[in-house]
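First comes the structure, then the notes that go with it.
Taken from a larger complex, these chains appear in their original positions, while the remainder are omitted.
Labels run A, B and C following the written order; every chain starts at residue 1.
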Amino acid sequence: IDAVCTAHGLSVAEFHALRARATEAKTRAYCPYSNFRVGAALLARAGEGEGESGGRYVLGANVENASYPVTTCAERVALGTAVVEGLHSGNGRGFRAIAVSTDAEGPASPCGMCRQFIREFCELSMPILMFDKNDTFIVMTLGELLPLSFGPDNMGVKDPAKP
Amino acid sequence: IDAVCTAHGLSVAEFHALRARATEAKTRAYCPYSNFRVGAALLARAGEGEGESGGRYVLGANVENASYPVTTCAERVALGTAVVEGLHSGNGRGFRAIAVSTDAEGPASPCGMCRQFIREFCELSMPILMFDKNDTFIVMTLGELLPLSFGPDNMGVKDPAKP
Amino acid sequence: IDAVCTAHGLSVAEFHALRARATEAKTRAYCPYSNFRVGAALLARAGEGEGESGGRYVLGANVENASYPVTTCAERVALGTAVVEGLHSGNGRGFRAIAVSTDAEGPASPCGMCRQFIREFCELSMPILMFDKNDTFIVMTLGELLPLSFGPDNMGVKDPAKP
């Protein structure tokens, strides 16, 4: 854990908070179709002048639908909530990490659709922490999980995650 | 407005709050691809024992993506946030109304995907308030906007919006 | 059936072909997650100069994904295939009807997302035929299933289904 934190610019306390909150978020899942609970916790950077304690954790959980394609995932709920709160841009803001927790044996990774959604707002170096039911974890960066990504640049739009 | 409120069980103050908050939410939109801002405000019922002031407004805005199909709409962000907060079920909770506001001339309605997402958690009698840039509005119920809907019953799952 | 055909401009033979092909399409479903098979058959209008026999039936079935929101529905597969074949526009083309068939007891309707997808290319008067496992059916027009729809007009784009 120490090595992971050092590599990705997190404190050990932040690592534990991400894990605890993603696990807590899992209890909010609405998943009567899959019975596969997923929780997410997103760590937003403190804005300038907000002080170290200005960081924010935003939670998400999967919200399923009778029409499966209308379902949304934990990661996208957390990030959508955060964007509406204005945590994605301006004043030095942005995101430092996202954690995902499931009930599976072995960490499950964000689906491709969520990797793409995260890509819009987060730097490629941002760590994604994946926890299984026993708190076994894997950490990979967004850039590792979505190499050669399709992004705002491809559509002629300024990348919100770049300075 | 009085007649609309009476028909749909809202107070005039709630109507105005829904309009004001949906309009405010519009400023949170991330829409560099369409430049079409949409704001939503969802009114959650107070839980039992919470008192009249227990109602809650949850905001949403559209969050677009370089890959258009990965975009999410204002209505779904608001409702996803609310479900993660546990406002959709238990203890007499649920939703009383949703308002949507755009910059268009003439009220724009929720897309079919959002109607389906709303369907999962709201009663067919719930009003959907649609405001244009001049506060001209139309109110229709979910059942009117999504007749003969596909829902949890079709998949053998208990409908969260039914007692 | 006679009355339905008259009301919606279909011959009885076309009605039977739509039913048979939607039912056949159901066998192509990939749905290991829901086990809910859906088949669709879309009837494309003959282009000018192609003669009466120029009409085409295009099939679709639901194609699910381990990530539920990445799933696509039968109706959207059929219509996507048809658009790529150029059957949606030009030369008098367009669509005359779509049929959907499931294994349920009682006809199931297209989800809101599919209604929206169909809306882009079809006239509001186009009939949607819904068959259950016993061939019990309901027919409604697109306009009836998606009232006050959000469409190309709202985004300043020419509606492909309008002359």
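Rule of thumb we're sticking to: a residue touches a chain if its C-beta (ideal position, glycine included) is under 8 Å from a C-beta of that chain, and two chains touch if they have at least 3 such contacts.
None of these values were measured; they are calculated from a predicted model.
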Identical protein chains in the complete assembly, only 3 of which are shown: 4
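Definition applied: only the chains that are shown with their structure count from here on.
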Graph class of chain-chain contacts, one of line, ring, star, complete, other: complete
Copies subunit A and subunit B touch via same or different residues, half shared test: same
Whole-Å separation of chain centres (CA-atom averages), subunit A against subunit C: 37
CA centroid of subunit B to CA centroid of subunit C, Å: 28
Distance from the mean Cα position of subunit B to that of subunit A, given in whole angstrom: 25
Residues of subunit B engaged with two or more neighbouring chains: 113, 116-117, 119, 150, 154-155
List of subunit C residues in touch with subunit B within their complex: 34, 36, 104, 108-117, 119, 138, 140, 144-150, 154-155
Of subunit A, residues touching subunit C in the complex: 33-34, 64, 66-73, 111-114
Subunit B partner contacts - residues on subunit A that touch it in the complex: 25, 28, 30, 32-33, 59-61, 63-67, 70, 72, 76-81, 83-86, 88, 113, 116-117, 119-120, 150-155, 157-158, 160
